[in-house]
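Read through the structure below, which is laid out as structure tokens, and then see the notes.
Left out: one protein chain. Kept in place: all the others.
Note that the chains take the letters A and B in the order they are written out, and that residue 1 is the start of every chain.
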Amino acid sequence: MIEKDGVPSLNQVKAEFPTLETLEKPKAIIECYKRIPCNPCETSCPFDAITVGEDINDRPRIDFDKCTGCGICVYNCPGLAITVSQIKGEEVHLKIPYEFTPLPEKGKRVNVMNRSGEVITQGTVTKVQAGKKQNKTALIHLSIPKEYVYEAITIEVSHGS
Amino acid sequence: MRIKEHPILELAEKPPIPFYFNGKKLYGIEGDTIASALHANGVKKLSESIHLKRPRGFYCAIGNCASCNMVVDGEPNVRTCITPLKEGMRVENQQGKGHIHAK
Partner (left out) sequence: MQNKEAIVIGGGPAGLTAAFELLQAGASVCLIDRNERLGGQLTKQTHMFFGSEKQYASHRGIDILEILTNALGKYGNKLEILTQTTVVGMYRDKVLACVKGDKFFKLKGEKIVFATGASEKALPFENNDLPGVYAAGAVQTLMNEYGIKPGEKVLMVGSGNIGLIVSYQLMQAGVEVVGLVEAADRIGGYLVHASKIKRLGVDILTKTSVKRAIGKESVEAAEIWDLDEQWQGIEGTERTLEVDTICVAVGLAPLTELLQQMGVKVQYVREFGGNVPVLDENYQTSVEGVYACGDLVNIEEASSAMVEGRIAGINAARSLGYDVENADFRIKALHHELKDLRGGPPGDKVRKGLKKLGVAT
């Protein structure tokens, strides 16, 4: 239970996803399960796809029609609670925030973790965005098997060799 | 114990600062406090409790709790967690409450 161990239930996770059909285009998945005073997801979105509203404690709501999956909210979210997901054939393309060093390199095989911190599969790093805009919250693009669409959330931290 | 790589902070290499801990020469770096330089050298025990002589390390790191008080250049009760390290400082573990001395 998320209030006890930090792990959301599968139902909680699924409720933040659009239909798998919609997910053929990249979409932001916002996992902000509890009301907190925060709204950079709303103010950083260039497409007005995310709404927190007048009361900054309200949970963000996303309009999947407007979301382009650009990933800007991913590195602007102070809680690192947003990822971008897209289904492409037999794979899921994932964009995750990453704040560890060294950054994984493009093409590298990495261990993929679930929300309980267990390694569930391997994935390939397809792109690393770590420029001025990301301001030290790198955006890592991953390709992983499609079946882990609701499970994969981050990659195992590797502190060098 | 110094962090070599950090995803957020830029840890530039800084010039070393020699100092003495209980007579032994150690090195800190520019920007260190006395306590941080000692910790970087693996020294965790900074003082002793007054009655039971139990080892004490730092606790609050903001100059509030007195757990890091040491004798520095002969002066007791120096809050080493907020006192910048200077070249040639003589730092010693403090025993008891420390003695006021006339200069």
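Points to keep in mind about this one:
Note that in this section a residue touches a chain if its C-beta (ideal position, glycine included) is under 8 Å from a C-beta of that chain, and two chains touch if they have at least 3 such contacts.
The shown structure was predicted, so the numbers you read here are calculated from the model rather than taken from an experiment.
Here the missing chain is touched by one residue of A:29, A:67 or A:81, and it is A:81. Within the complete assembly, residues 2-8, 31-40, 43-44, 55-57, 76-81, 99-101, 113-118, 135-137, 153-154, 156-157, 159 of chain A touch the chain that is not shown.
With the whole complex as reference, residues 1-9, 11, 31-33, 36, 39-40, 44-46, 49, 54-65, 67, 81-82, 84 of chain B touch the missing chain.
Everything that follows uses one rule, which is that only the chains that are shown with their structure count from here on.
The distance from the centre of chain A to the centre of chain B, with each centre set as the mean of the Cα atoms, comes to 43 Å. Those residues of chain B that touch chain A in the complex are listed here as 5-8. Against chain B, the residues of chain A that register as touching in their complex are 99-102, 136, 138, 160.
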